[in-house]
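Every protein chain except one is present and positioned as in the full complex.
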Amino acid sequence: MSAPDRRISIQAEDFDAAAEIAALTQGRKDVGAVVTFTGLCRDEGETLAALELEHYPGMAEEEISRVVTQAESRWPLLGVRVIHRYGKIAPGGNIVLVVATSSHRLAAFEAAEFLMDYLKTRAPFWKKEHRLDGAARDWVSAKDADDRALERWEK
Amino acid sequence: MSAPDRRISIQAEDFDAAAEIAALTQGRKDVGAVVTFTGLCRDEGETLAALELEHYPGMAEEEISRVVTQAESRWPLLGVRVIHRYGKIAPGGNIVLVVATSSHRLAAFEAAEFLMDYLKTRAPFWKKEHRLDGAARDWVSAKDADDRALERWEK
Amino acid sequence: MKAVYFAWVRERIGRTDEEIAPPASVVSVGDLIGWLSERGEEYAHAFEKPNVIRAAIDRTHVKHDAPIAGAREIAFFPPMTGG
Partner (left out) sequence: MKAVYFAWVRERIGRTDEEIAPPASVVSVGDLIGWLSERGEEYAHAFEKPNVIRAAIDRTHVKHDAPIAGAREIAFFPPMTGG
């Protein structure tokens, strides 16, 4: 089996999920399952002007790379895409994209979930909320639920 | 909470995953997670001319609708798309699309997996293989693994 | 009532659907499979392993012990392989 088609990008620019899926599937007949996760900036209370994402340049790429390598060793993946944006992102905007392709659906689903659980808790990114009323800018707190989500992979 | 944005389609035509994702996310700020599954026609042995998908018109829509209703009652979903193609599909072509959107990633992931597990075993579709050499056309056998995948939701 | 057939059940029987009028002694889906099997070689071939045959009454999956009374459309087919 050849090495999975892998691309990791930390970027300010928006991404195009369809283009990433096409790059992982076009011209090949071995991909049976594509699982795509897109994470977006939410604002249910109509109070958020933007999220600002700070990251640790260099380490972000390296840490995500380590997590992707773990996923590749754990599931028979044909391709992986991870794109994580930084900078200011307005409500409704894209934050993160994970695409995992495999011959079979269970591998693609599990790998995509694993990648997201690890990105949430190990990739060096921090979110700050900018409020519409210009009030205190708050750093988003880490969630216990995200730490718990990790536990299912540690077996 | 308003009813989830739901669309189910059984069609011969190809689908556009990006257009479905856009329809579920554009102009709204409450979607935090989009999980998309695309199932494609595989041919690792270079022996397949096409898969032919037969379905039970009427029941296919109704059964998928029942499964989507179950998913909506089980997870806080904002939107669901299920598109299942029928007719002849060449290797590399799209067969099925499931998109689930939610505020949170775990709900979107679980709902998409649940929908695929149920589609595989309960939606009235049957695949027949057309070989390149024109030899016997075989009906694809159901997999025990697909039945087992269902068990995790029956708790 | 109408019987409809799909995939290799349809191919073996050689038709997509037909009107059937089973006698009153045919109560369940399983009884109906047995009754149909007697209609000729093609039916016997289609239903040779009754336990792999799936059925739906009026577009809803049912088990072989389901009663057929009141059914308008009964479908027979192999295990599904979509998705």
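In order of appearance the chains are A, B and C, and numbering begins at 1 in each one.
Assume a residue touches a chain if its C-beta (ideal position, glycine included) is under 8 Å from a C-beta of that chain, and two chains touch if they have at least 3 such contacts.
Predicted model only: the values in this text are computed from it and were never measured.
Every shown chain that the unseen chain touches in the whole complex is listed here: A.
By the touch rule set out above, chain A reaches the unshown chain at residues 39, 53-56, 58-59, 62-63, 84, 95-96, 116, 119-128, 139-142, 146.
Simple rule for what comes next: only the chains that are shown with their structure count from here on.
With centres defined as mean CA coordinates, chain B is found 23 Å away from chain A.
If each chain is reduced to the centroid of its CA atoms, chain A and chain C end up 48 Å from each other. Rounded to whole angstrom units, the spacing between the C-alpha centres of chain B and chain C is 26.
Across the assembly, chain B contributes 39, 116 as residues in contact with two or more other chains. Under the contact definition stated at the top, not a single residue of chain C touches 2 or more other chains.
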